[in-house]
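Working notes, beginning with the structure itself.
All protein chains but one are shown at their positions in the complex.
The block that comes next holds chain A.
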Amino acid sequence: MSNETHIPMRPVWDQPDTSRIPFKVYTDEQTHQKELEKLFYQNHWCYVGLEAEIPEHGDFKRTVIGERSVIMVRGADGEINVVENVCAHRGMRFCRKKHGNAKEFVCPYHQWNYDLKGNLQGVPFRRGVKQDGQVKGGMPKDFKPADHGLTQLRVAQRGGVVFATFDQEAESFEDFVGPEMLHYFDRMFNGRKLKLLGYNKQRIPGNWKLMMENIKDPYHPGLLHTWFVTFGLWRADNRSELKMDKHHRHAAMISTRGEGGKNAQTTGVSSFKEEMKLHDPRFLDVEVEPWWNGPTAVMMTLFPSVILQQQVNSVSTRHIQPNGHDSFDFVWTHFGYEDDTEEMTERRLRQANLFGPAGFVSADDGEVIEFSQEGFEQKPFHRSLAELGGREIGDTDHMVSETLIRGMYEYWRKQMED
């Protein structure tokens, strides 16, 4: 393939397995549209937010699923609804506030109004106007408001996290996540109420799948993230496991910090910095929490929309919001738990300096994704390599493997090529 410079119309896989990934999967707009349909709008549960973001009746948050604007709202009955932010009349994206409190949704264009479940309540001039003793205009007699609500999504809530799907036929949320991943989901969201700490948002000029791959790639942290290595948070002797659901679409990278002494193995690349000490060690003032049950970091990818982060005391959701094949918005929602002490809240906030668009560690990820996309765009007939740990797919008890990436593309091909 290396001498081939013909640009194919569609991604071409030159192996039966997924150890070589065609660049075209990241550069093709048609593929992107198909992904939105097959992976975001059908068959999958997507992240929308945390219950803690909308605590009161009428509270709402505007967000997206794929590239469709939706509103997560707590109704008058306290239940959480998710509706599409497109008026049933003329299609306007009527909700402009990012969050707020509402008794109903009104599209300002023609004042069509909906209750908080998305049911159409009323239409101005439905019965026309009376003029000279005659009724003029108005909607046809057979107009039924019940047929013209906002698109109402199915909603699933678990442990304070809210997911939704446009697909009325999709399997249950629990089946979607699968028992292997549900175990780690419930570890982090174990029923304690969550406390919202705030947001970090970045626009990354790269294909959205690259962020999924980033959190399915345990090869890079000890190499790219020099800060991790320099200050001892990443060590080659960390115990770690890679696990997937049965479809290989979701994954967890589970690691437990090594207690090894000075001579413990590091990557070598950065060993010259081993003597470095932080001027202020509070960045890494880690306190072991009982709910961890061992692992000091669990990074979960719930395909396709969200990453669930526990890195020592820093916990967050990272929402993937594509906009075109070559860009996505990455929205981090940091939180704590309602029984956190003030010291624990401060600890979580301080450790958050490692993450997000300005993070000591995460800033690296956004940059490499941007430059990967640049490489793909210039050489769309080529492919990348994901052969670390072999070409097969399966759980491992080490981190020297790209098995999770191969697993995701095996699933991707099944969804996209049928």
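Just so we're on the same page, a residue touches a chain if its C-beta (ideal position, glycine included) is under 8 Å from a C-beta of that chain, and two chains touch if they have at least 3 such contacts; residues count from 1.
Keep this in mind: contacts and distances are computed from a predicted model.
S.K.: UniProt protein name for the omitted subunit, picking from "Salicylate 5-hydroxylase small subunit", "Carbohydrate ABC transporter substrate-binding protein (CUT1 family)", "Thiamine biosynthesis protein ThiS" or "Sulfurtransferase TusA family protein"?
M.R.: Options "Salicylate 5-hydroxylase small subunit", "Carbohydrate ABC transporter substrate-binding protein (CUT1 family)", "Thiamine biosynthesis protein ThiS" or "Sulfurtransferase TusA family protein" considered; the missing chain's recorded name is "Salicylate 5-hydroxylase small subunit".
S.K.: One chain is left out of this view; which of A:199, A:219 or A:381 touches it in the full complex?
M.R.: A:199
S.K.: For a quick check of understanding: of A:42, A:226 or A:384, which residue touches the chain that isn't displayed?
M.R.: A:226
S.K.: Touching the hidden chain in the full complex, which residues of chain A are there? Just list them.
M.R.: 98, 196-205, 224, 226-227, 230, 273, 276, 278-280, 282-283, 329, 334, 345, 349-350, 352-353, 356-358, 360, 363-364, 366-368, 370-371
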